[in-house]
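All protein chains but one are shown at their positions in the complex.
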Amino acid sequence: MMAQDSLLRLRDLKLYFRTTKGTVQAVDGVRFSLGHNEAVVVIGESGCGKSSLAKAVLRLLPRNVETYEGEVFLNGTDVMQLDEEAFRKQVRWVKMSLVPQAAMNALNPVLRVGDQVAEPMMVHYDVGKEEALAQAQRMFEHVGVPLDFMQRYAFELSGGMRQRVAIAMSLVTAPALIILDEPTSALDVLTQANIMNMLKRIKDEMETSFILITHDIATSSELADKVAVMYAGQIVEVSDAFQFFTEPLHPYSQKLMASVPRLRADVEPEFITGQPPSLLGLKPGCRFAPRCPMRHDRCDQDPPVYEVDGREVRCWLYEGAGTRVAAEEVARA
Amino acid sequence: MRSLWNNVRQIGRYPSAIVGLTVILLVVAFGIYTVVTLPYREAIQLWRGGEEIWGESPKMARPVWYNLFSRDKLPTTIVLDSREGEAIKSREPFGDEGDDITLVYTFDYAYDDFPEELTVFFEATYEEKSPYASLMWRTPDGREIRLGQVTLRPTETYRLALDDRLARRLRDVPPQIALFADPEIEEPTPVKGTYELEIRVTTFEPNVDVEAKWVAYGQVHGLAGTDHRRRDLMVALQWGTPIALAFGLLAALGTTVTTMLVAAVGVWFGGWVDGIIQRITEINMVLPLLPILIMVGTFYSRSIWTMLGAVIALSIFGGGIKTFRAIFIQVREAPYIEAARAYGASNGRIIVRYLIPRIIPVMIPSLVSGVPVYVFLEASLTLLGLGDPVLPTWGKVIEDARAQGALHNGQYYWVLQPAALLMLVGLSFAMVGFSLDRVFNPRLRGL
Partner (left out) sequence: MDVVASSSSPVAADATRETMLSIKGLRVWFELRRWGFGHAGSVRAVDGVSFDLGYGEAIAVVGESGCGKSTLMKSILGLHLPTEGQIVFEGTNVAELGSRQMQWYRSHVGYVQQDPFGALPPFMMVSRILEEPLVINGVRDKVERQERIVQALEEVKLTPVDDFLNKFPHMLSGGQQQRIVIARAMILQPRLIVADEPVSMLDASIRVEILKLMRALQEAHDLAVIYITHDLSTVRYFSERIFVMYAGQIVEKARVDDLLANPSHPYTLALLAATSDPDPENALTFKDVPPGEPPSLVHPPAGCRFHPRCSHAIAGLCDAEEPPEFEISPHHTAACWLFK
C-alpha cells in the first residue's frame, strides 16, 4: 500500500491558530499518503480540525496563523518549500483544488455559472476566454449539468445543481487531486446519491484522486479506497477501506462504526459518552482516553503510531502487534 | 444583562475607546460640576445680565491664558475700588461747607500692550449740590496729564474714550493708548512702571461721600475670554456642557428606542401595519428636517424642549427604521421565535421579550454614535437663529461670534473654544461608538 502512495504524502503537518482565548491546535501532526486515482476519506466529527486540514494542505491560511509547518510532498517534491507566488502558480488549482464546505453557497452571485467555472482556466493557464469556456463545457458534461445552465446565475439553480457547479469549478484545470470538504452534507438523500455517483464516474473517467472530508460515515463508504480517522487534530487510524469497515482498529473508530444506525442490519446503534476535547489547550496523553473504554495507565502519554498489517493506528493497545512508525511522530512531552 | 455588560467591557481592548471614554467622563464631570457650582437660575441671570453684572469685564477680551503663548503680554483688567480700600482716600475741608476728597489709585503696569478701555465709576451720596471731580494722571516717567472734569450724579460713569476735550488734548490718540504710550518711541509702546490716578472731588455740602472704581479693561479676561456684551464666556461654555449632553442623550435615546419599537411592531405584524409604517418612513425621509424645524421655531416656540420634541418626532421615522427592520426580519425567522409561538407566547410578549433583547446589542453603538449628531444639530439650529433665546449654549456662543464678525476681527478664541468643545464631544462619542460597533458586530472585529 505504501509503495503506491506517490501522489501526496503528508508528514507531521501542523497548523495552529492564535485566538483571543489561546492557541488552537487545529492540525497537530497529521500524516497520511495518497496514490494516483485513489480516494481517501477523512472521517471526523465537528471540531476535530478536518476543515483546517483541507486548508493546511492547500495553504489557504487565515490571518491568525501561529504555526504552519510540516511536509507536503506532491509527486515527490516538498511544496511547503515553495514561496507563496510559486505555490499559487504551480500547485493551487493546478495540481490540487478544493471544494470547500457549503461551496454551493459560496458561488459568486453576480457572475454566470459558466463564467465562474471557466475562470480558473484563465487565471492559471493563461488561455483565452473561448478556450476556457470550452473546457468549462466539458466539465459541465462531466458533472451532469445541462449545458444551457451555463448562462444562468447561481440563485437560479437548486442546491444540488450548485454543488455540481462547484465541483466542476474544482475540476476544470484537471488537477490530480481534489479535496472535498463535506460535499453532500446539506443535500437531500437522492441528490447526495447522485453526486456520489458522479464522483465515482469522474474518478473512473478522469483518474483523479480525492480527499473526501466528512462526518457521514455511511456516505464515506461510497467513495473510499482508504479511510483516515481524525480526532482532536490528529489522525488516529489510516486503513484500507475494506478492512476499516469490516474491522476498525482504533477504539474511536470502533465506537464510531457502532454509532451508525443501519438500515439493513438489525443492530441497535450505540452512542459515545462525553465530548471531543477542545482544540484549545490540549493536554499530553492520548486525546481519546477520557472516553475510551479500554483506557489504561499508558494512555497518559502520547501514543505513537503503530503499523499493523499495512494499516496505521495511533494507540497504545497495538504496541505489541505492530511496528512503531517514525520517531518524529511522537509528539510533545 | 450580564453578558451584555461583559461584551461592553470588551471595548477596553481598543485604545481609541479608552481615550474616548476618558474624555466623555471628563466632560460629564465638568457638566456635573457646573450644575452644582453654578446653579441654573444664577447662570441664566448672569447670561442675561447687563452692566450691573458685567460692568467690570472688557468687551471681546481674549482668555487669560493667551498670554502664555504670546510674546507680548496683554494686559488683564485692573480694577481698583475705593470701597475696597484699594485707593488712598483723604479728606480735607474746603470752603465753608464741603470737603476736598482725594482718591489716589496706584498700580503697576508691566504689560506690552495697552488696555482696551478706561473707565471710572463714581458713586456719590449727597443731598442737593453735585460734587465736582477732577482727574489727574501720572506716568512712571514723570509726565502728568490732566484727564478731565466730571460733575457727579449719584452714579456716574466717566468713560475716558468718550471725553471730547480729553481727546483733543491727546490729539485724537485714544486715551487708553495715549496715557500709557512712551512719547519717545514711534511705535506705540506702553511705559512700564507705576502709574497713578488722582481724583480730586470737591463737595459743596457737609456729609458728602464719594466712592470711585477705576477700571482699566484688559485685553485678556477670564478663562475663556468675553463676548460683545462683556459676558464671561466661561458661563456659556460651562453651561453649554450639560445642555449639549442632555440634548444629545435625550434625543439619541428617544429616537433610537422609539424607532426600534416601531420597527419591531411593523416587522412582527407585517401586512398593512408594516406597509403603513414603511410609507410613513419613506415620506418622512424625503421631508427636509431643517426647514420644518425652522417653521416650528418661527411660528410656535424656540424653547429647547420644543426643539427636542420636534427633532425626535421627525427622526423616528428615518433611516434607522430601515436598518432595524432589516435586522428584525432576520431575527423574526429565528427558530426560537417559532418555538415561542409554538408554546403559546402572545405577540406582545414575543416583541418585548424575544425580539427586542436581540437587537439591543445593535442598538447600543448606534445610540452612542448618535449622541454627537444631535449635539451638533442643536448647535446648528442655534446658528440658524433657532436657538433657545434664554439658554447659554455653545451654539449660541458661535452664533454671537458670527454675528459680531469675530473671525473678521481676529477674535478666533470666540469661535474656537465652543467649536473645540463640540469636536471633543463628537470625537469621543464617535470613538466609543465605533469600538462598541466593533465589539457587537463580530464581522468588523478584524479591522
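First chain written, first letter: the chains are A and B, and each begins at residue 1.
Here is the rule we use: contacts are C-beta pairs under 8 Å (C-beta built on N, C-alpha and C of every residue); 3 or more make two chains touch, one makes a residue touch a chain.
Source: prediction; values computed, not measured.
Across the complete structure, the visible chains that the omitted chain touches are A, B.
Residue B:R358 is the one among B:R358, B:K396 or B:R438 that touches the chain not shown.
Of the candidate positions B:R48, B:R153 or B:R341, contact with the hidden chain is made by B:R341. Mapped onto chain B, contacts with the missing chain fall at residues 3-4, 334-336, 338-346, 349, 353-354, 357-358. Residues of chain A that touch the chain left out of view are 39, 45-46, 144, 158, 160-161, 188-194, 196-197, 200-201, 215-225, 241-242, 244-246, 255-257, 259-265, 268-273, 275.
As a working rule, only the chains that are shown with their structure count from here on.
A separation of 68 Å divides the Cα centre of chain A from that of chain B.
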